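First the structure, in the form of structure tokens, and then the observations on it.
For this depiction, one protein chain was excluded, whereas all remaining protein chains were kept in their positions.
Let's turn to subunit A:
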Amino acid sequence: MNLDFSPEEVAFRDEVRTFIDANYPKELMEAGTREDLTREQFLAWHKILGKKGWSTPAWPEKYGGTGWTSTQRYIWSEENARVDALMPLPFGVSMVAPVIYTFGTEEQKAKYLPGIRSGDVWWCQGYSEPGAGSDLASVKTTAVRDGDHWVINGQKTWTTLAQHADWGFFLCRTDPDAKKPQEGISFILVDMKTPGIEVRPIKLIDGTHEVNETWLTDVRVPVENLVGKENEGWTCAKFLLAHERSGIAGVARSKRGVERLRSIASKEMVDGKPLITADDFARKISQLEIDLTALEFTELRTLASESAGKGPGPESSILKIKGTEIQQRLTELTLEAVGNYGAPYAYGMEAAGHNDYDVGPDYSNFAAETYFNMRKTSIYGGSNEIQRNIISKMILGL
């Protein structure tokens, strides 16, 4: 056991750092973490990494993975977090792609994986429905076989950034008479330009348009778009969720967030002294950072056992729970730190005709909006209560 970087790993870190510094788009550094970037902005870094061959490090090498060790992947996350890099979105790279290369046909792999790697094709996720949230297996959207096509009808919701999407992966009920709800579901890929699909925005409490309702009316999809076996889509769905969970800890980004919080707290003044010198606030930051360290080393242990040949298992639920709790506490403390200037509403000013957010210090912009937005993290990807159910069942055997 040791935490040292070998000379090769140090060289790798330098190579990555040099590449990021030379190639990360300057305009994205200004754009920060806003959720309403343009499609081109979202994809800019993804496309650069695609050309370099670094957009899909976690994939098996034969499909375009980098074959990096867990330490190299750790270095990769740290270096990207250093510039707050806008990483490739998960829907293609870490959600649908692992399903395709694990359960898909050779034709499907050849057709879909290159576009995901290059960042040319944007994917969205059709899982949740108005009546199927945490109880995902109760999906009602149907796919009925008609000759060479599936005909899909139903409504999906919380379809993240579907307004930009080229393709979507949908859980559909293909056997309404199955004994268990999990048994009659299929995993189907849908071209979002197919007639009969309507995407309607949902405005969230932070003012952003991040998610949508997706309505499907007699949407005709070629039969070859089924991934895996008919009625066995639940296997793909569960597999995908385990992959989604493992990337969700966000350790490197949260570490950067703690640095930013310290910087804010050293500029905000309380009774003429920096907020960070106030014992009660300083200890809240310490506790957060300590809990983040516990998460970081839990993730490192998980990565190490993954690279020893085990895929992401139910342990990744810990990373999801703790990672999202920390992201939420981080944004909560950041809002606390900015004090009065949490109040001005960035998107409201935009609507009122102002082009910039020049009220209060720069670091206070979006503090409240981000805090509001991050409440989603303990709900999505299988709510944190569902994650506890998974650990209880799969690990504790209860």
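Just so we're on the same page, contacts are C-beta pairs under 8 Å (C-beta built on N, C-alpha and C of every residue); 3 or more make two chains touch, one makes a residue touch a chain; residues count from 1.
In this text, contacts and distances are computed from a predicted model.
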The complex lacks one chain in this depiction; which UniProt name from "Acyl-CoA dehydrogenase", "Cysteine desulfurase", "Rod shape-determining protein MreD" or "NADH-quinone oxidoreductase subunit L" does that chain carry? "Acyl-CoA dehydrogenase"
Sole touch to the unshown chain from A:113, A:240 or A:321: residue A:321
Tell me which residue among A:74, A:122 or A:150 touches the hidden chain in the full complex. A:74
Touching the left-out chain: which of A:16, A:276 or A:367? A:276
Touching residues (missing chain, whole complex) on subunit A: 1-5, 9, 70-71, 74, 262-263, 266, 274, 276-277, 279, 282-283, 285-287, 289-291, 293-298, 300-301, 304-305, 315, 318, 321-322, 385, 388-389, 391-392, 395-398
